[in-house]
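As you look at this complex, bear in mind that one protein chain is not there, while each of the others sits in place.
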Amino acid sequence: MLEEFENYRVAHHQEAKDWKSKTGGKVLGTLCCNVPEEIIHAAGMLPVRLLGEHEPTTEADLHLPTNLCPYCKSWFDQVLKGKYDYLDGMVIPNVCNIIKASYGFSKYLFKLSYVHFVDIPQSISPEGVEFFAKNIMDFKKSIEDFSGKPISDKALRHSIDVYNENRTLLDKMYTLRKKYPSVLSGSEAQSVVISSMLMPKEEHNRLLSRLIKDMEKSDKALEKRVSLFVSASILDDTDFFKLIEECGGNVVTDDMPMGSRYFYGLVDSKDEPLHALAERYLTKIACPRKMLPADRLAFSVSRMEGANINGTIIHSMRACDPHLYEYPLLRQEMEKQGLPVLFFRGEETATEREQQKSDIEAFIEMLQDQME
Amino acid sequence: MVQSTSAKKSLQTTLEVPVLRRKYYAQTLDDSQKGKKVAWCSNNIPSEILDAMDVTGVFLENYATVIASKRLGSGFCAAGEKVGFSQDVCGYARMLMGYVLAKNDAPEAPYGGLAKPDFLLVSANSCDSRLGWFSAMSSVLNTPLYVYDSPSQPDGASNSLVVAEHIETELRNLISFLEKQTGNKFNPDKVRRRMDISRQTSEIMYEISQLRKAVPSPMGSADMFTAVWPSMYLSGTKECEDFYKRLRAEMEERIARKIGIVPEERFRIMWSGIPFWYDMQLINYVENFGGVVALESFYRVRERRIPSQHDDPIKDMALTAVRQHGYPSGISGSIEDLLEAVEEYKINGVILSYNPSCRMLLISQTELQKALEDRGIPTLGLECDMADERTYSEGQVKTRMDAFVERLLAKNS
Amino acid sequence: MLTAGIDVGSSTSKAVILQDNKILSYSIIPTSAESADSAQRAFDKALDKTQFISPDDIHWIIATGYGRVVVTFAKETVTELSCHVKGANWLFPSVRTVLDMGGQDCKAIKCDGQGRLLNFTMNDKCAAGTGRFFELIAKVMDLPLSDIGELSLETDDEVRMSSTCAVFGKSEVASLMRQGRNKSDILGGVHTAVSDRIVTLLRRVGITPDLAITGGIARNIGIVKRVEKRVGCRALIPEEPQIIGALGAALFARDRASRN
Partner (left out) sequence: MLVCGIDVGSRNVSTTILLDGAILSNCVITSSEEGATIARKVVIEALAKTEFKFTDIECTVATGCGRNSVPFANRQSTEVVCQAKGAFHLFPDARIVINLGAESSRVMRLNSEGKVVAFTKNDKCAAGSGLFLETMSQLLAIPLESMGELSLKADGCEEVSSICAVFAESEVISHIHKGVPKQYILVGIHKAVTTKIMELLGLVGVNKDIILTGGVAKNQAIVHELEQKIGANVFVAPEPQIVGALGAALIAQETIQDRGMPSVKRL
């Protein structure tokens, strides 16, 4: 069951190519969880999230300076090397300085027939929602021009339903594993979430419903491992969570763009679709670029409810501005909650895991020692 | 102890700026004592509105450059890093967080420190870091924060009418926020008066920009990095306008009499990015070889301000904001812009600062450098933080500068 | 006409004595903490080797390298970047790109047919991929510096280095040793990591053949082979790669002297 998600995640380049040849549809690359994917879905295209690959970059270094977000450099490198040649276009949201700038770079350096920029307001307010709704309308128009077909209201409402179903299911999976961590490990859950960003949603919903049924039936044995909360900027594969598991811990819930931030909060299906999308994508995604620290911290605490957490690991990608400013505050807040904190500044290299391992081991040993 | 780090200036008018600046900071402290509300602001918060609301604005990025130029940056940065602000984050932000959090272990703050803020105002239009920085600061100080959202979008990605509308709304919200905080009523006439002066000043700034094309250079970056200060922080005042009138006059005189920065101008350099505030004499360094840093990527005024179109000054302000935010517009726009400047200002070589803590500017530098080299324009990349002098190695930087000059001279010979 | 070039680098000081178009003698000595003194000693040693030339016979002296400003007996200074291409291009007139790795920096330099500096890039603010890095590694592995390049090629199971810091790289190597990893495998990893950085530098400046490698690193066959493979062209290696900077300085001195 789980292998189906995992296999898809690992072979995502090939899977996307297969989807294309099977359906004749277009594949659009997206970044971060702020792109209203329903628009792409409603136009019959497949949105796929760009992932880093933890290999040394070579081509990107000729165009970008050294001290930049390694995740961005990695997908950039892959595009330049042709690994993303199957993309018909990209949709780039305004989520940080680097991704915003990558819009210009994508138009300048990549051979893509379609690149669209979705601006996102920096303050969560009714005015922000109004502005964002207008941007989404522009986005919809632009997709319609690209595909040559209008997106009907019905199609959009249907896509919203499909996405809401996926969100509901993922949320259910999280609730179950928070309560009974032994039924699904952190890395397994992450594999499911990441594959949702790559797979056609209907297919993902089908597999996920089955997984949840299995989870409900499975043996809810008491978890003996140290339970951790992870707050991260970008963790685009499951290696880090696996490392934690190797060291005797388990991630039972998280706050990260490639985790719970992807599916948290539904789109109001009764509302006018564009406004409803704006409302959900602006106000429900707890991204530090637009949400103030107090609200972010409240969100993190709410994510931990119902889980018996022993400690927190904060993982920020190197040079990731939104998260690095927040880290000292988040650390303080977690410690106030009685949760010890371990912090990493990630490099997105395959080899850094070795160094991280010794810290994670120490952290888990420390938590076990406290629990005794 | 602290040796002078400021650049050697060539123009008399520029020398007025340190006096103006000192006066301004003394004024903010005085205002605060008298009970005027103090706002700590990021750049891009319109001072015309602050003035109309009788609010004293203190601009933190500017204060950061003051700290850095006194070589106190590393001390305050260390205080910020101590609570966990990574060396990756903006040098200005780390310093000011350090200033806020430091107890007795930080250096003495310049100008007797800053007036205590009643609230914070941030505009993060072109730089997300500001939002992270100000919201962290607002948490630490437990002070209200208003986020003025004024989007800037790359390369025609935007619907400028929609953006202007949004900015207008945001400006009105800013005003209501200030009304609530201060209890003062907004006075549109006051804003209009200041905007008129601002507009006239920017006309003069535009002319100054044009005058800088003259050979030999009538004013280099050593002066401009200082001379730009009034336009950023005294915008819309008579004092500011008069300053630039005097500056323009001095430049015109220098042009008429063919007085350059160096006796015999051999080559002209452009500085791309933020300078290294703790060693501004680096800008003068090329003068030893008959060169002059004649232009910087930042403060070239590309066009006149659009004339007043509405009775409502806020509408005008929003429209101006959309126009201004158009620069630089994505990578291809930046390249065009740079090449155009090189041409117009007869630039022989470009120094690009690779500022590791300012990703917003950093990200384009490699591609800009490549584009310049592809067109045969010599470049030099220097990787140093703008504020944190710990990233600076004088010997290394000077060797690279020397080699760059050798290259330029070999090319011209 | 007799001219001299003095190159005061961070780890070695070099002197070259040139008679018109011929190298008369040269010297290489370690740079001590007192580098003015090192410059003098390098110069003296080169003079001694000629057996008949006294300092007064030298028409023009140019100093280069990291410590160039402390060479009080030099008439003027030129940066090592200009000197390296000058020297390399004189030795191999076909050279258009020079890779030089010194103690604390690594540079990729481009020149024209006359050996004039056209463009250059240098390593970022990090010492990984410098000569110093290799010294540290050789020391921790208890191997002569001259052996590590050769050894690095005798591996088919390279380790992957994770540290980007020269000093930490050293301790990473120490811990790999303690884990009992084969020395060649470790060295293979180290050399590959450094070669990757070098190739990026070269590609940033643009590689125009022919390529010459100068500085101590040119003696490291492990780096030379890997760089050649990655950039796809053969590298020209001077017989005495460490004196190219000093040679270039002496050539500049000759040019200046004949002009005056």
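By written order: A, B and C. Residues from 1 in each chain.
The rule is simple: contacts are C-beta pairs under 8 Å (C-beta built on N, C-alpha and C of every residue); 3 or more make two chains touch, one makes a residue touch a chain.
From a predicted model like this one, the values you see are computed outputs, not experimental measurements.
Participant: Could you tell me which of the visible chains the hidden chain touches?
Facilitator: A, B, C
Participant: Would you mind spotting which of B:A64, B:A78 or B:I261 touches the chain that isn't drawn?
Facilitator: Going through B:A64, B:A78 or B:I261 one by one, B:A78 is the residue touching the chain not shown.
Participant: Given that one chain is not shown, which residue among B:T14, B:Q87, B:S202 or B:S332 touches it?
Facilitator: That would be B:Q87, which touches the missing chain.
Participant: Looking at the whole complex, which of C:S27, C:T64 or C:T130 touches the chain that is not displayed?
Facilitator: Checking the options C:S27, C:T64 or C:T130, the one contacting the hidden chain is C:T130.
Participant: Given the contact definition stated above, which residue among C:A36, C:L153, C:I237 or C:A257 touches the chain not shown here?
Facilitator: Missing-chain contact among the listed residues: C:A36.
Participant: Who touches the missing chain here, C:V70, C:C83 or C:M161?
Facilitator: Hidden-chain contact among the options goes to C:V70.
Participant: Which parts of subunit C face the unshown chain closely enough to count as touching?
Facilitator: Looking at subunit C, the ones touching the missing chain are residues 10, 33-36, 66-67, 70, 104, 125-127, 130, 132-133, 140-142, 163-168, 170-171, 174-175, 177-180.
Participant: For review purposes, identify every residue of subunit B that touches the missing chain, sorted by number.
Facilitator: Within subunit B, the residues touching the omitted chain are 74, 78, 81-84, 87, 105, 389-396.
Participant: In the whole complex, what residues of subunit A lie against the chain that is missing from view?
Facilitator: Subunit A touches the chain not shown through residues 248, 331, 335, 340-341, 343, 345, 355, 358-359, 361-363, 365-366, 368-370.
The rule we apply is simple: only the chains that are shown with their structure count from here on.
Participant: Please tell me the distance, in whole Å, between the geometric centres of subunit B and subunit C computed from their C-alpha atoms.
Facilitator: Subunit B and subunit C have C-alpha centres separated by 40 Å.
Participant: In angstrom, rounded to a whole number, how far apart do the mean CA points of subunit A and subunit C lie?
Facilitator: 47
Participant: Go ahead and note the Å separation of the Cα centroids belonging to subunit A and subunit B.
Facilitator: Their C-alpha centroids are separated by 36 Å.
Participant: What are the residues of subunit A that contact at least two other chains?
Facilitator: In subunit A, 62, 67 touch at least two other chains.
Participant: Would you pick out the residues of subunit C that each touch at least 2 other chains?
Facilitator: Residue numbers touching two or more other chains: 124, 204.
Participant: Which stretch or stretches of subunit A touch subunit C in the complex?
Facilitator: Residue list for subunit A touching subunit C: 56, 58, 61-62, 66-67, 347, 349-352, 354-355.
Participant: For the complex, give me every residue of subunit B touching subunit A.
Facilitator: 83-86, 88-90, 93, 124, 127-129, 131-133, 135-136, 138-140, 145, 147, 149, 151, 153-155, 157-159, 162-163, 165-166, 169-170, 173, 329-334, 354, 356, 359-360, 362-367, 370
Participant: Which residues of subunit A touch subunit B once you look at their complex with the stated criterion?
Facilitator: Listed in rising order, the residues are 62-65, 67-69, 94, 96-98, 100-101, 103-105, 107-108, 116-117, 119, 121-123, 125, 127-128, 130-131, 134-135, 138, 288-290, 292-294, 316, 318-322, 324-329, 331, 343, 345.
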